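Every protein chain but one is kept in place in this view of the complex.
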Amino acid sequence: MSPELEILAIAVVTAVAAALPGTYLVLRRTAMVSDAISHAILPGIVVAFFLTQNLNSPVLLVAAAATGVFTVVLIEALIRSRLVPEDASIGIVFPAMFSIGVILISRHASNVHLDTDAVLLGELAYAPFQRLTVGAVDLGPTALWSMGTILLVNAVLIILAWKELKLATVDASLAALLGFQPLVVHYGLMTMVSVTAVGAFDAVGSILVVALMIAPPATAYLLAERLGPMMGLAVAVAAAAATMGWAAAMALDVSIAGSIATACGAVFAVSFLLAPRRGLVAQARRRSGQRLDFAVRMLLVHLLHHEGTPEATEECREDGLHSHLGWRESWTKRVVGKAKQRALVEESGELVLPTDTGRHLGNDAVIGFSD
Amino acid sequence: MEDRGVALEVEDLTVAYSDQPVLWDIDLVVQAGDKMAIVGPNGAGKSTLIKAAMGLVPSVAGEVRVFGRPFAKGRGEIAYVPQRSSLEWDFPTDVLDVVTMGTYGSLGWFRRPGAAERDRARKALDEVTMGAFERRPIAQLSGGQQQRVLLARALVQEAPILMLDEPFQGVDAPTEQAIVAVLDRLSDDGKTVIVVHHDLQTVPEYFDSVLLLNVRAIESGPVGDVFTEENLRLTFGGRVGVLAQLAEAETGH
Amino acid sequence: MTTKLQLLILVFALATVIGCGGGHQADQVQGPLRVVATTSIVGDLARSIGGDVIELDTLMGAGVDPHLYKPSAGDVRVMASAQMIVYSGLHLEGKMTEVLAEMGTRGVETVEVASCVPAESLLAVEGYDTLHDPHVWFDVGLWQHAAACLRDALIRVDPENANGYQERGDAVITEFADLDVWVRERVAALPENRRILVTAHDAFSYFGRAYGMEVRGLLGVSTAAEAGTGDVQALAAFIADRGLPAVFIESSVPPRYVEALTEAVVARGGDVLIGGSLYSDALGSPGGPAETYVGTVRANVDTIVGALSGAGQ
Partner (left out) sequence: MDFLGDYTLRIVALGSGVLGAAAGALGCFAYLRRQSLVGDALSHAALPGIALVFLLTGSKAPLPIMIGAALAGWIATLAVRLVVRRSRVPYDSALGMALAVFFGFGLVLLTLIQKRPDAAQAGLESFLFGQAASLLREDVVVMSALGAACLVVLALLWKEFKLLSFDTEFGESLGRPMRRLDGLFTLLLVVAVVIGLRTVGVVLMSAMVVAPAAAARQVTDRLAPMVIIAAAIGVFSGVTGAVLSSVIPHLPTGPTIVLVLSTVVVISLVFAPKRGLLWRWIRLGRLQPAAALDPVLMHLYALSLQHPEEPDHGHGLAVLRTMSPTGADLERVIGDLEARGLVSAVGEGLWAPTPIGRREAERNLDREGEVGS
């Protein structure tokens, strides 16, 4: 595989690995945890550096993951105290954690090039150049293996604990009633989020992780009604956005992570506009469709009302309808056209008369009940 | 009932969420002084109807007139009591403050409520027998007390029309009695009261007119004329339980 | 349960497919030696020694701070097809340094120029014996080692053009030697009590040691570090006490830190100006006087000496 294709593979694997736990984050309204972790892991990295005195040690990565777990536990404990809402809990914990890291650096290591970026690789473009070799055999980029493993573990855990996770996400009190342990399931999920996030920070960078954890599941949320399809869609959207962003970055020679994050936004924006049922366009279409539908019924009611009465020749003339109904002429034409098309009315000379179907429908409308 | 003029007139109101019409071509005339219940099964669009009539949810089509004037000009004539559960009860404020919010409409911009406004609020609180609770943080209220506070807030608005969304949902018996008493008093004073209601049994007792709603307006008018088994079957689709409830209601009164 | 089992099997099957990615080799194509340099300062060195014989790509252009560099998609191709990669090292390029070092173990010729400097000449970071300040190039004498190192590496990798490399390399080393003397003379012309360089961040330690200037910075090298109110006060007191006429901003650091410093000095009754902007981790714009390493060093020294010897008592 060429390095470009390896990057694509890493991007897709990371995207899928992040979208899986991301789906639960979106549903649980704790999406911002992903960003909070990216700030909050700093003190863990710093302390691990003090212990190892080595910026390249894998211990730093492990410490980052452990700090991530600690962060979500802290946030969760605050939320559970019910003294502070979710978003504020996140907003209290991560600045405090980050500040501890900054103070440690400023006091003890201000001349070491030590920060989150310097410790976690965080850059897709370099990922193909860090490779896993056993003996003389090149097994491919390290990031592909690490993210592949995380993806595998996430997928297996989610499949095994599907029911429990679903319940704990959708309705924690019901889960408790049914004898599940939402706390255990929840902390398990949060550990998954944290490990995935830190692993992915190392592979692709923090901002892309935040984008991949939130945007694909949010896009899927626009399109799907149930958890299973939503997660499937999230995975598909994540992979598609990663591929599109990658291709755009290659074509324009720009930041790959930035491009994929932008693609995530673009995919969401398109779904937001064009989603078949929930999209803005569909909403607007439906409005105008309903207006027309509604007008057709009004027309029928009007025609029925005057059918067979002396003023019918006046009231039901095609060219006079608009003034009687108080409609604009062009709109009236559209409504009559629609009614004709649905065979609800027919022309009889200058008059518009309801057909049998139209009469039926109109009567229903008058009675006000047809469900 | 003598004709005291039309308080609220809804014409051709259609509302849709997603692709389902929630309300379909609703026509409704409410006479001034009426005590009207809006009744229908879950998902019939009862709450949506009063929200749409208040302009709180966008409607696809239709018109609302208040005392013959377009809604935009007549909005000040309506006081609205939202569903209790739609509010953030953990908000840092006390009972008197919430009730005083009812005076904000008449205060206009920038002016702060003063002693006069607080007095009005206290009177309203007394009327719902919550006078002793004026300094109580709202987070510490029971469901029934919350409901009475919201009613008091609407009373303070001194509007000729009141719309209440499920005021009896999950409240205790004393609260229910207190609310009914207030509604009766309002009606006696010539105010118009429109209530989204879910308990069929109490309709004949509490209200003098009723709108049967299931996406469409099935029928509306005086309880005696409209609240029939046939109409209820049309409204509720002949569900078991509903008719039993009705039977119970008939034997009860 | 069967669906669960099927799903699990699917997952593992996918994992196997992904796992069989396999490796790649940089394709060997005939033509000029393809060299990739990281920072603009290293790129300038490679250009001077390699001349037109090599095909040089410099990843970070003028003004790009190596701490903050964001690679673009094109860099992947450039790096993958490189026959030789030249980088500054000692963690200047952050995590990239580590990646490049690893590439060096896999057949790509990599040259970490800062590590060519004799170990005893490197400044250790206070408190960490194994870590060193990467800003070696401000000591022009030390940068001669970098030039020699790169020259030898080019000769080794591309013996056909050895003569050219040797010639240009020697010329560069001579030029640096002259520059070193020039800088020394310029700084020596300053009165002794004016030989103090105050900047926003600590990038000038090698410069200070080599040319006899005391160096003070407000911020450390780490982009995450922050200054304390006490640090600003202490540095302001120091400047006021010494009656220093000028302090300096850097092109890549917001001027407000140094502005806060000068405000504080003025409030203490001192009279200090911002003496100008120094180039720290990157060269100036092409076409300007600081487009080369030599030009940048000259520009910095002119700025420093000009401001410190100027107004004042």
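The first chain written gets the first letter, and so on, giving A, B and C; residue counts start at 1 in each chain.
Methods note: a contact is a pair of C-beta atoms (placed from the backbone, for glycine too) under 8 Å apart; a residue touches a chain by one contact, two chains touch by 3 or more.
What you see is a predicted model; the values in this text were computed from it and never measured.
A.B. asks: For the chain that was dropped from the view, give me its touching partners among the shown chains.
C.D. replies: Even though it is not drawn, that chain still touches A, B, C.
A.B. asks: Using the definition of touch stated at the top, determine which of C:84, C:136, C:196 or C:227 touches the missing chain.
C.D. replies: Here the residue in touch with the unshown chain is C:227.
A.B. asks: For the chain not shown, which residue from A:106, A:194 or A:332 touches it across the whole complex?
C.D. replies: In the complete complex, the chain left out is touched by residue A:106.
A.B. asks: Which listed residue (A:64, A:120, A:144 or A:214) would be found touching the missing chain in the intact complex?
C.D. replies: A:214
A.B. asks: Where the complex has a chain not shown, which of B:5, B:55 or B:174 is the residue touching it?
C.D. replies: Touching the chain that is not displayed is residue B:55.
A.B. asks: Tell me which of B:29, B:107 or B:180 is the one touching the absent chain.
C.D. replies: If we include the chain that is not displayed, B:107 is the one touching it.
A.B. asks: Could I get the residues of chain A that touch the absent chain, sorted low to high?
C.D. replies: Within chain A, the residues that touch the unshown chain are 25-26, 29-32, 34-36, 39, 78, 81-88, 90-92, 94-96, 98-100, 102-103, 106-107, 110, 171, 173, 176-179, 181, 183-184, 207-208, 210-211, 213-215, 217-218, 221-222, 249, 252-255, 257-262, 264-265, 268, 272, 278, 280, 283.
A.B. asks: In terms of residues, what is the contact footprint of the unshown chain on chain C?
C.D. replies: Output for chain C: 60-65, 68-72, 223, 225-234, 236, 250-254, 256-257, 259-260, 263-264, 267-268, 279, 282-286, 288, 290.
A.B. asks: What is the set of chain B residues that contact the non-displayed chain in the whole complex?
C.D. replies: Residues touching the hidden chain, for chain B, are 51, 54-56, 75-76, 78-80, 82, 84-88, 91-94, 97-98, 101, 104-105, 107, 109-110, 112-113, 137, 139-140, 143, 153, 170.
Throughout what follows, only the chains that are shown with their structure count from here on.
A.B. asks: Comparing centres built from CA atoms, which chain ends up most distant from chain B?
C.D. replies: C
A.B. asks: In whole angstrom, how far does the Cα centroid of chain A sit from the Cα centroid of chain C?
C.D. replies: Whole-Å distance between the two chain centres: 41.
A.B. asks: Measuring centre to centre with CA averages, how many angstrom lie between chain B and chain C?
C.D. replies: 72
A.B. asks: Which residues of chain A are in contact with two or more other chains?
C.D. replies: Residues of chain A never touch two or more of the other chains.
A.B. asks: Chain B: which residues touch two or more other chains?
C.D. replies: Not one residue of chain B touches more than one other chain, so the list is empty.
A.B. asks: Please output the residues of chain A touching chain C within their complex, sorted ascending.
C.D. replies: 1-4, 6-7, 9, 13, 42, 53-56, 101-102, 105-106, 108-123, 125-126, 128-131, 133, 137-141, 144-145, 148, 151-152, 155-156, 159-160, 162, 246, 249-250, 252-256, 258-259
A.B. asks: If we count contacts the way the header does, which residues on chain C are in touch with chain A in the complex?
C.D. replies: Listed in rising order, the residues of chain C that touch chain A are 4, 7-8, 11-12, 15, 18-19, 21-24, 67, 70-77, 79-80, 91-92, 94-96, 98-100, 102-103, 106, 125-128, 130-131, 133-134, 202, 219-228.
A.B. asks: Touching chain B in the complex: which residues of chain A?
C.D. replies: 277-278, 282, 286-287, 290-291, 294, 297-298, 365, 368-371
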